[in-house]
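Here the complex is missing a single protein chain, while all its other protein chains stay put.
Up next, subunit A:
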Amino acid sequence: MQAKGIKRQIGWLYVFPAILILLTFLIIPFLMSFSYSFTNYNILTPWAKQYVGFTNYINTFKDPVFLQSLKNIAQFVIFIMPIQVGAALGLALIVNKKRPGNTFFKISFFAPQVVSLTVVSILWMYILNPDQGLLNGILGIFHIKPQPFLTSPKQAMFAIIGVSAWQGAGYQMLIFLAGLQNIPDSLYEAAELDGANGWQRFLHITLPMLKPTSIMILTTTFISAFNLMIQPMIMTQGGPQNATMTPIYYIYRTGFTDRQLGYASAMSVIYGIIIIIFTIIQRKITNAGGDENA
């Protein structure tokens, strides 16, 4: 009995640092934010904040910029998943075959990941410049007329989706590679003997065997996509005409630039709840998928 008690205490001791970090950086700030959301906290006058009840929450639902940002992030999430994950899978399939220069390409495809998101954003601003950017220059060779990219309300978000997929695909390519290399060659050999062509082998062996890896990558892409802030902040400042405003960027701007921390806190609580709901839905879907296999 005593041994069990001591083991328990030691157990808590081991977990204590992690709990402390979670408390300090996650739980307590969340509770503080939740309490601020019911006030009119202006960061210049912290001592003057007053309780305003649900005013901030009501205003959030009436805020056209916040609502637009929800539409924008939905657009981002819906497109980034197939594009980035598809690109990652495609790149992984390419570098999986033993070819000369494989290592070089593996490194090149992964390289964008090690560059900071801020640098990536600035770099692509130059590439996407409508008048003398590299991309329009290349399109010009194919007689495609120059595109407005970030300066067009219609194209701006898609440009950001492309840039984000470009940066994120490399890392997921490595994960897919590991998954691919775990597929036993014998399966492919057997299929070839049965007369399956390349596409059929991909569809009936590669994809099913990659299912757990794919689900993990889709999940992580899905969750992190909701955090989009840096690219619009640097490339378009949320424009043109709020076409690239995202909830996190808007919350940040409302709280720190506009100094309305109470309102920003309410928006962050609402957005947090939205993300939690989607996470639960997404888990149910993937668990259902997982159960099918069991």
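Operating definition for what follows: contacts are C-beta pairs under 8 Å (C-beta built on N, C-alpha and C of every residue); 3 or more make two chains touch, one makes a residue touch a chain; residues count from 1.
Quick note on the criterion: contacts and distances are computed from a predicted model.
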Per UniProt record, missing subunit out of "DNA 3'-5' helicase", "Fructooligosaccharide transport system substrate-binding protein", "Response regulator receiver protein" or "Acyl carrier protein" is "Fructooligosaccharide transport system substrate-binding protein"
Touching residue (missing chain; options A:Ser35, A:Asn96, A:Asn129 or A:Gln282): A:Asn129
Among A:Thr45, A:Ser108, A:Gln181 or A:Gln200, which residue is in contact with the omitted chain in the full complex? A:Thr45
Considering the whole complex, which of A:Thr24, A:Gln200, A:Ser224 or A:Gln241 touches the chain not shown? A:Gln241
Hidden partner interface residues of subunit A, rising order: 42, 44-46, 48, 126, 129-132, 151, 153, 237, 239-241, 257-259
